[in-house]
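Excluded from the complex is one protein chain; the other protein chains are retained at their positions.
Right after this comes subunit A.
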Amino acid sequence: MSSPISIADLQDTALIARLQALVAESPVPAAAISAVLYTLQDARGYIDDVALHAAAQLTGLSPVRVEELCTFYSLVLRAPAGRHVLRICDSIACHLAGAQDLLAQAQAYSGVALGEVGLRGALTVVPHVCIGLCDRAPALLVDGEAAGPVDATSLAQWLEQWEADAWKPS
């Protein structure tokens, strides 16, 4: 499928150079897709359509293939996220250890639905598949850092901290 969007639409030559270097050092271009997506996500906050098509063109994958990957891996964000991203594991071990309560607590605090941006741009809460910390269930990822076991109090501490930050005049 051809797309009207091209790599140049990223409008960031340094970023494009970094991406091209990633592809160049990969044994086959397609194998660089995860690294390319993470780099794009770091630079742009999430994978928007421009980033999706750019990643496809750089790696020679079709945009459909890239979207398949983005929608399958919950570490890849396809929508804007808050400054802090809370990924709460709700797979089996964490579920049994009360992940649903943590999810409900965090979501209520954010004031918006799961996956949306709440707390004046400070927070996005998403459920996540097992992060391999089943022995420390319930576990979660706070801005990419693993933590567990987490209880309502420790979760509340993060949330309150972020809320305070959100109201700080910048």
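Going forward, a contact is a pair of C-beta atoms (placed from the backbone, for glycine too) under 8 Å apart; a residue touches a chain by one contact, two chains touch by 3 or more; residues count from 1.
Rule of thumb we're sticking to: contacts and distances are computed from a predicted model.
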Quiz item: Of the options "Deferrochelatase", "ABC-type quaternary amine transporter", "2Fe-2S iron-sulfur cluster binding domain-containing protein" or "Electron transfer flavoprotein subunit alpha/FixB family protein", which is the UniProt protein name for the chain that has been left out of view?
Solution: "2Fe-2S iron-sulfur cluster binding domain-containing protein"
Quiz item: Of the listed residues A:Pro63, A:Gly82, A:Gly118 or A:Gly148, which contacts the missing chain in the full complex?
Solution: A:Pro63
Practice problem: Would you write out the residues of subunit A that touch the absent chain, in ascending order? | Solution: 1, 62-65, 67-68, 71-72, 74, 129
